[in-house]
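With one protein chain withheld, the remaining protein chains of the complex are depicted in position.
Now for subunit A:
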Amino acid sequence: MTPDVMTRLGRAPSQVVGGWEAGLFALLLLLYLGGAVVNPAFFGSTEAFHALLRDTSRVAIIAVGMTFVIVNKDLDLSVGSTYGLIAVVFARLYAPSFLDLDVITSVMICTLLGTVIGLTNGILVTILKVPAFIATLTMLFIGRGFVLALTHGQSIYYPDKAKDNPLFFRLGETNSFGFNNQIVIFIAIAVVGALVLAKTRWGYETFATGGNEQAAAYAGIPTNWVRTRAYLISSLCATLAGLLSATQDKGVTPLYGVSGELTVIAAVIIGGASILGGRGRVAGSCLGATLVVLLDKVLREGWPITRVIKIGDDEVTVNAIFSLPVGAVPVFLGLVLVLAVLIEPHLIRRQVATRFWAWLLGRPPPPAFEIGSIALEGIQTKGARATDMAMSATPLGKFFARRDSPAIILTALLWLTGVVLRPDYWWNLSNTFAILLNYTELALITIGLTYVIAAGDIDLSVGAVLALAGSTAAYFLKVLGADPFTAVAMGLLAGMAAGLFNAVVTVGFKLPAFIVTLGMFYIARGLAAWFIAGQQLTGWSENYNLLGRKVNDILLHFHVSLTPGILRSVAEAVSIQTIWMFFVALIAGVVLAYTPFGQKVLATGGNIRAAAYAGINTNRVRFISLILAALCATMAGIINIAYFRSFNPVAGQYRELDAIASVIIGGGSIFGGYGTMIGALAGAAVITLVRALLQLNVQGFTMPQHWINVFIGVILIVAVLIDIWVRQANIFGRLRTRLTRTAPTQESAHD
């Protein structure tokens, strides 16, 4: 039966571009024209325009791949380090001073490496069910560790050999038509990507998976393959971009691709994709990339100003360039990222522009969609039931049933390993307390993070907040000459401001914590770099440094001298910060385990909806937890500069990795709902001991620092995998049941 009159469908709305892209394009034009007026020397030339397009090309190529990942409701934080790693590996393979392979083999090996990285990401997040941000963040750190290890921190250049393969290296150069070949490659990739995402089944499958993965799976879409495929596309795009950088620069520095993921993710999000999945267009991502690169250039380039300088009695006007210090760029990009993430759920989805326009014209506004708050909050995935072994009768059984027992056992085992490897050195008191000192900083951060992870959130900014608080206090001490108390207060203020930002944006605007704290990761670290720009933040009042001294030093400072004996040797070994850390841990541990607030944290992380029905103000619980994490990181930062008597820009680097790993090893779950303070302290001890053991000089062999970070990254992934598969999905229990069908488990015996 066909209807007699066909209803006219009209033209289907375009899926390739839309109003958002038009708006972005207009904004870009305005920005560029504005730039040309303000700084004609830079923006006015075709040279600059060409350079903008050329530099956009590589970012936009990665953004095309990232669009697929983000539309899938995933995230790929590893692209920046993949980009750098590919350039480095290519250099190691191709450069005459290393392996000296030919160009085709080098490119093929690099492509293979890119494929392996993409597959690893995909398998980790789909089959092994590791949350995307944690899996790819670890890959980011591992990749960066490899970059440093493979370059030994040195640049590698091979311009002479590049002349032998003009065909390949021409790809990164300006062609006879007067523009760079990379722009051609970028446009080709963008067109293919846009068409695949908007017009093919592959693209439709991607949107379905991002919109509602379960529904997509029920409809027969192989969602695991769809997501893995996106990771493959993303890492192959990063590979291509890495190779293009090699063709352009004929060399590599270890800084290639640092915070590249920030630029790319910000570009895609500004392009109108939703961090909550299911929305995004390649055209938008490319425009977003152009905008971000333009912003980056403007910030780096600075703008011309006229300065009036007094020389003697004459006033001379001098043309100068006002430019921001290095740290400023990530600060702005991080802010842009967080603001951009707010765009889709709060502006596009609510049709704010259309409604505003209708309001201006006095027309009735178009109907607003029902916006479920559940859709905005990340869905908490839960593992299957774990066998409840807590019922074991014996005390030893009870101990093994605790989620934090492996960490405690592991701590003991690792320490014994140290004794076995270096009996001469490990055993002595000073080494033990040296380890304890390293332990203090990590443990302090871990205490706060335990609350955040138990409440079902994550804080990726703890290391950066540590640096921010430390640099602020150092700035006040050194540059402004403040007294120690003011410096501590200002450090606390800066750290708390960062925590408040995390908490307000996460809880208030209902965004996933990982993206907000990722933004803060760049903002805080950028601000710290901004503070120290061009200055040596060291050498201030020793009164402040007492915060990081041994007890005996403090007593001596106040002219108290202990009589030699046990008391004195302990005072000579124990630091005030260690005592403080244990004090904080004690309070935090008691609150978490025995007070209603602690129970509220665990309930919120366990099942946020059930907790809300039960009358728990889950927003307040998450808010306080995020603040607490920032507070602990802040205290660690304030102590850090007191201990070192200076602020080092690498303070707190990789600390987020260490701290997350500590919490997970200590029995926390990445999905929330679990965590104890004893476990967190034991987890931090495990990480500290692993670092100490790896640094140990065993028969003349020590492991380089870069490899240690790779190793810690691997430990984090393994810990998360054990949490998901052994603790929650009880894979060994299920295997046992499968092997011994005759003995049904407790679970299947009921009902």
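FYI, contacts are C-beta pairs under 8 Å (C-beta built on N, C-alpha and C of every residue); 3 or more make two chains touch, one makes a residue touch a chain; residues count from 1.
To be clear about the criterion, contacts and distances are computed from a predicted model.
For the chain that does not appear here, its UniProt entry gives the protein name "Simple sugar transport system ATP-binding protein", which is one of "Formate-dependent nitrite reductase, membrane component NrfD", "Tripartite tricarboxylate transporter TctA", "Cytochrome c-type biogenesis protein CcmF" or "Simple sugar transport system ATP-binding protein". When the missing chain is restored to the complex, the residue among A:A266, A:L602, A:L657 or A:A684 that touches it is A:L602.
Looking at subunit A, the residues touching the absent chain are 367, 370, 382, 385-388, 390-391, 590, 594-596, 598-600, 602-603, 605-607, 609-611, 613-616, 669, 672-674, 747, 750-751.
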